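Here's a structure for you.
Every protein chain of the complex appears in place save one, which is left out.
Lettered A and B in written order, each chain numbered from 1.
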Amino acid sequence: MTAPLLRVRDLSVTFPARRGRPPVKAVDRVSFDILPGRTVGLVGESGSGKTTTGRAILQLQAITGGSVSLLGKDLTKMSSSDVRAMRRHMQFVLQNPYSSLHPRMKVADILAEPLKVHRSVPAERIPERVAELMTLVNMDPASVRRYPHEFSGGQRQRIVIARALAVNPDFVVCDEPVSALDVRTQSQIVDLLHDLQDKLKLSYLFIAHDLAIVRAVAHQVAVMYGGRIVEFGDADDVYENPSHPYTRNLLEAVPIPDPARQRAKLAASVVDPQFRGRDGETGPCVFGHDHADGTSEWHEVGPGHAVSCRFWPPGVTP
Amino acid sequence: MSEPAPRPRHRGQVMVAVGVAMLATLILIMILGPSIAPYSPSATSPNSLDGPTAAHWLGTDSIGRDLLSRLIVGGRGTLTITFVAVALALTAGLILGLTSGYIGGKVDLIIMRLLDVVFAFPVFLLAIAVVAALGPTVKNLILTIAIVYTPAMARVVRAPVLSIKRWDHVEAARSVGVGEFAIALRHVLPMAISPILVQTSLILANTIFTVTALSFLGLGPPPPDPNWGSMLAEARQFMELAPLTVIGPAVAIVFASLTFIVLANGLREMLDVGSR
Partner (left out) sequence: MLEVRDLTATFNREGTPSQVVNRIAFDIAPGEAVGFVGESGSGKSVTARAVMRLAPEGSSIAWGGRILFKGQDLLALDERQMRDVRGRRIAMVFQDPMASLNPVMTVGQQIDDMLMRHMGLSQGAARKRTIELLAQVGIRDPEIRADDYPHQFSGGMRQRVLIAIAVSCQPDLLIADEPTTALDVTVQAQILRLLMRLRKEIGMALMLITHDFGVIAGMVERVYVMHRGDIVESGQVDALFADPKHDYTKALLAAVPRIETARRSA
């Protein structure tokens, strides 16, 4: 059994009350592991807390509880300068390649910045490393004297990825890395992420709302709803045998590029279920357990495949 | 991604070109000053309150000094005070505004409340009070004007910083491990330059007026060094006899402040400030 590269335990983020609104539990006791060289896909709809989870793991968002350990070190107990040093191991690819690059910095400077910050290569070797990074993401090293706006969206996302890889990280959080791109560019970027994982043994947390894209990249999948993970398991198990009603609802809604099947899908009459919490409720859960004794809400449905007993619509049973 | 809509930036570019030409004239006069003035600004001649002659293109003042020479050398005094004072206010405003806007929270609250105290006074009253208390020297005048305009500068810097610090590329820099100080300076501040340029230009226009007005009231640099404000004050009593002695400095003051207003409006259109 390999030790996990990343270990997230009971991670919680609560946004304080504002203008008479109650505090929002954006992330609520989220736990999972990522093994070296593996990809965990985090899927959910807007407001599910998936982006906040990614930012909280990277310590870009103040947390209210839980822990995040990378390479065995608990990031949540570190000083901010120690966290900064740890950023060499964890990197971030943001959704929008149009806004995540400094518009007035040349590509060469954008790629050199992390190298300088972490002093990972001697100053005289920086241009060489920058060219190497451009080649790594299949871009022309000669174009580093240009500004971001001179590139297409897909090329910019390659530059964002190159920046993330500059310091040889072990772990990259990709937050909707392809959702701003056209479909052909999407598949190119997905292929690139694949190749880089094989080559550099990277681990990814791949956050996306597009379930088809996640299927293409993830070894394991976590489905988020209302700030919580409701289902976790190997990608094949979750997609082929979705066991939480929310996961089923989500997968059912994905349009399929097959006219006959998609027509049949739309023709089926569907009642939109109401997913409700279980916090504070007493008595047995849908699996017949009473969690008043503090036992886990997680119920195994297969090897490494588990669902939460929270958010089950009334009348639905496993 | 949709392309930004086309905008008439051409007019802005023309205005900036005009503004820069006017500014170059002013700066040239400032630098060359005494060497291009036909006479010494304090040299008197027997012909006082003369109209324009071949010897004195703009005529002479009440004690027979050459008006053109006094305008040129006086401009040097007025403009130097203006530029140095605004440069100081800009520096202080950059430090305070960037700190306040970038750190936010309590730091922001404290800095902005302190600046509000200064800002609450009418600029002119405050300036009179400070200069009157410290004495009318060039150094005091500069310091006073710098203090008076610091809050406005700080606000101009703070406002864009508040939104830019939430932009994606800032988070991207942080995630790479760039320190907060470097983020503020390299990733936030450069994006705020356009509105800061525009406002600095407008504040320069205002400062010209403040400097000349204080000098007019006798709170400027002491005689005999000429400056546009004190020239106006001296000439006021002979306005009917020699209108050029008033018109000269008045036109110079208007020209200087117009320079910065043209520049500010041109920059605003050219850099598209306010549409973001």
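Rule of thumb we're sticking to: a contact is a pair of C-beta atoms (placed from the backbone, for glycine too) under 8 Å apart; a residue touches a chain by one contact, two chains touch by 3 or more.
Not measured: the values here are computed from a predicted model.
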Selected residue (touches chain absent from view) among A:123, A:270, A:292 or A:316: A:270
Option from A:12, A:51, A:99 or A:197 whose C-beta touches the chain left out: A:197
Touching residue (missing chain; options A:10, A:74, A:150 or A:182): A:182
Contact partner of the left-out chain, one of A:103, A:122 or A:255: A:255
Residues belonging to chain A that touch the chain removed from view: 37, 39, 45-46, 182-184, 186-187, 190, 194, 197-198, 209-213, 215-219, 235-236, 239, 249-263, 265-267, 270, 272
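By definition in this document, only the chains that are shown with their structure count from here on.
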Distance between chain centroids, defined by C-alpha means - chain A, chain B (Å): 51
Residues of chain A defined as touching chain B within the complex: 58, 60, 84-85, 87-88, 91-92, 94-96, 98-104, 113-114, 117-118, 153, 160, 163-164, 166-167, 180
Chain B residues within the chain A interface of the complex: 1, 167-169, 171-179, 182, 186-187, 190-191
